[in-house]
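The complex appears here without one of its protein chains, the remainder shown in place.
As written, the chains take the letters A and B, and residue 1 is the first residue of each chain.
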Amino acid sequence: MRSRGKVLAIESIVVMLTLILFAFVVFLVIDAGTGAYDKILGEKDTTQSARVAYSYIDAKIKQHDKQDCISVTETAFGNTLRIDSGAYTTYIFYADGALFECLAKADTPPKISAANKITDLGGIDLVDSGDVIHIRCTCGSGEARRVVEGTVGLRS
Amino acid sequence: MIIHAIRNTLRQGSRNEKGFTLVEVIISIAALGIICAVLLRLFVLAGATNNQANDVQDAQIAVTSAVEVLAASDTVYDALDALGISHSDSITAESFVCPKDGYNLIIDLAARGDYPGTLYDISVSAQADDKDLAAISTSTYYKEQTHD
Partner (left out) sequence: MIRKLLTSKKGSSSILVMLLMVVLVVFGIAALTTALSNARLGQKVADRAESYYAAESAAFERFAAIDKAITNAPPHDAISGLNAMRFDTQIAQVDGGVTITYETWSGDVGIRCVLAMTDGDIGSLHITEWIQTTRDD
């Protein structure tokens, strides 16, 4: 009788241990699944911000390619893309972790209070080489850092 | 459920069989393992698709940038110099390969027509493992460059 009780106790402990193992495996599998999904989504978001910024600047340049209208200038926000269109000037610059666009009166410096946020960004670098403008957009930090760089030509 | 099973099995002489059995849990773990191995492929496929999409978009930007340099320069020679590609003094129809990280940028140039300047048909593609990641075909006219 007593030995039967012992066998039953050992059996129940083994069952409990197996249950714990089962629960642990379930937790591991769910963790792996969520981890994989988070990684894909996070990477996509980071890269997309840099790509959106690059595409936006590329499109702006192509839509305003007139003689002596587009240049890269230094403002209070660093490298700034300047698009002159008569009485107004459009400035595109990086500040406070985002890309901004500001429409100001000609020869008036850009202000962040009057600017519209385009997208979150880690940084931007613009170089004017005469015929072309080199654009470099960065987003994220550390291992998740993404850089999108390219060139837009000025035909005019 | 678990407390109920423990109470029942510890009861002396109890024949209550409610609760998890060892066999049941072992079979469940085995089934879990087999099904996970199959489902894992879904995640691997998602990761591979995402990586390929990123490679294609990066290659697209590289190809577009090369075309922009070619279109904006005064002569094809200036453009090739800006891209860091060595060339001859006269280009009528030529192909250039420019290695980049992870792929090769292939630039095909062919002059055509009879114009005061030179009209080139341009084809730029990014290739990796003999596959085209991105490609653009266009034409550019170099007014400053007389037709050779």
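Going forward, contacts are C-beta pairs under 8 Å (C-beta built on N, C-alpha and C of every residue); 3 or more make two chains touch, one makes a residue touch a chain.
The structure displayed is predicted, hence computed values, not measured ones.
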item	value
Contacting the left-out chain in the complete assembly, out of A:A59, A:A76 or A:A114	A:A59
Missing-chain contacts mapped onto subunit A	19, 22, 26, 29-30, 33-34, 36-37, 40-41, 44, 55, 59, 62-67, 155-156
Subunit B, residues in touch with the chain not shown (by the definition above)	1, 18-20, 24-25, 27-28, 31-32, 35-36, 39, 42-43, 45-47, 49-50, 52-54, 56-57, 60, 64, 67, 71, 113-117, 119, 134, 136-141, 143
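By our rule, only the chains that are shown with their structure count from here on.
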item	value
Where subunit A and subunit B are represented by their mean Cα positions, the distance between them in whole Å	18
Residue ranges of subunit A in contact with subunit B within the complex	1, 4-5, 8-9, 11-12, 14-16, 18-19, 21-22, 25-26, 29, 32-33, 36, 39-40, 43-44, 47, 51, 54, 129, 131-132, 148-155
Subunit B residues touching subunit A - in the complex, by the definition given at the top	2, 5-6, 9-10, 12-14, 19-22, 25-26, 28-29, 32-33, 36, 43, 46-47, 50, 54, 57-58, 61-62, 64-65, 68-69, 71-74, 82
